[in-house]
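Sharing a structure below in structure tokens format, with a few things to ask.
Only one protein chain is missing from this complex, and each of the others stays in its spot.
Moving on, here comes chain A:
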Amino acid sequence: MSMKNRGGQPVVVAASGGGSPSQAAASKKSLSANIAKFRELGLLAFILILAVGVQIRNSSFLTWENINDIATNTAILSILAVGMMLVIITRGIDLSIGATLALAGMTAALTVKEYPGLNPLVAVLLGVGVGVVCGAVLGFLVSKINILPIIATLGMMNVFRGLTYEMSGGKWVSAHQMPDSFKAIATGKVLGLNNLILIAIVIYIVAYYFVNHTRTGRQIYAVGSNPDSAEVSGIKSGRILWLVYTVMGGLSGLAGVLWVAKFASAQGDTASGYELSVIAACVLGGVSIAGGSGKISGIILGSVLLGILNNALPMINVSPFWQNFIQGMIILIAVLINAMVKRGIDRNNLMRRRI
């Protein structure tokens, strides 16, 4: 334990940009970067092999239509993965996003049911607003009252889910009750690309800029890799935590509206358990549960892999009842491999220190 901490400390300093970049730190960075690169290449190779394998079994897999299908289906997952990555980087976890998604989706659906003439953009904003409020409440509980993220989000998950049922009276809002303009949010196309894909791409570009090129974005990593030293170096970590959960809530709200528009139905149990898939996408993409690390390119690959699996398993006649198991095994193996790679890095760092 103590050794690991000693090994980890210099990396933290390098990441927050405060310390003197000694020679050792520089070479260490390149080493871990190499392994990380290898990791992503490995994931990419796995995706390609999987795709080719499925293609051999079922030739309709790699058609333009199906690829478009996969991308559309993965869009919502990948949007949520961005928020979840930020949360996990700060050493947190958010189990409430499925419930937030359902609540925001239901709010939007009930509103457009009452006012069919409403501009769909207003519905989207409404959903995002609901999500932001939910996220802000969570952020408050985690950052100000210091409740463990898993407990806070587990509790609020129930509250949000219960509110969704209360609001709808247990009834569904189904396709015929939604105006076409609302459903068009998910079916419309711009330049041949489905809106969902487009929205996901925009979010990824913004997120990439945010986490890599803004001060707040870098502070998220600093808070995650070492909360104490982040606090000491003047970062308001409470505010960062609050921000992260609010962003997660906002993205869940957005995803809620997109989900309801895509499936043209809002139910009390919409997306229940979806948080697990999102966490899986992050973990597969190399986001470390211990906090402090995770890359946008990683979660893209993680989401794509899950999306392909969801699409490919039925195509090669794998029973849907195996999907849970396969997904769970993949998460577990990915987490364990992450841990082993981290151990390797730490061991190498220790060796290096002796010289």
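One rule holds for everything that comes next: a contact is a pair of C-beta atoms (placed from the backbone, for glycine too) under 8 Å apart; a residue touches a chain by one contact, two chains touch by 3 or more; residues count from 1.
The definition used in the following text is that contacts and distances are computed from a predicted model.
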From "histidine kinase", "RNA polymerase sigma factor", "Autoinducer 2 import system permease protein LsrD" or "Doubled CXXCH motif (Paired_CXXCH_1)", the hidden chain's UniProt protein name: "Autoinducer 2 import system permease protein LsrD"
Candidates A:V54, A:M106 or A:A152 - the one touching the absent chain: A:A152
Where the missing chain touches chain A, by residue: 1-2, 4, 93, 141, 145-148, 150-152, 154-159, 161-163, 165-166, 170, 268, 276, 279, 283, 289-290, 319, 321-329, 331-332, 335-336, 339, 342-343
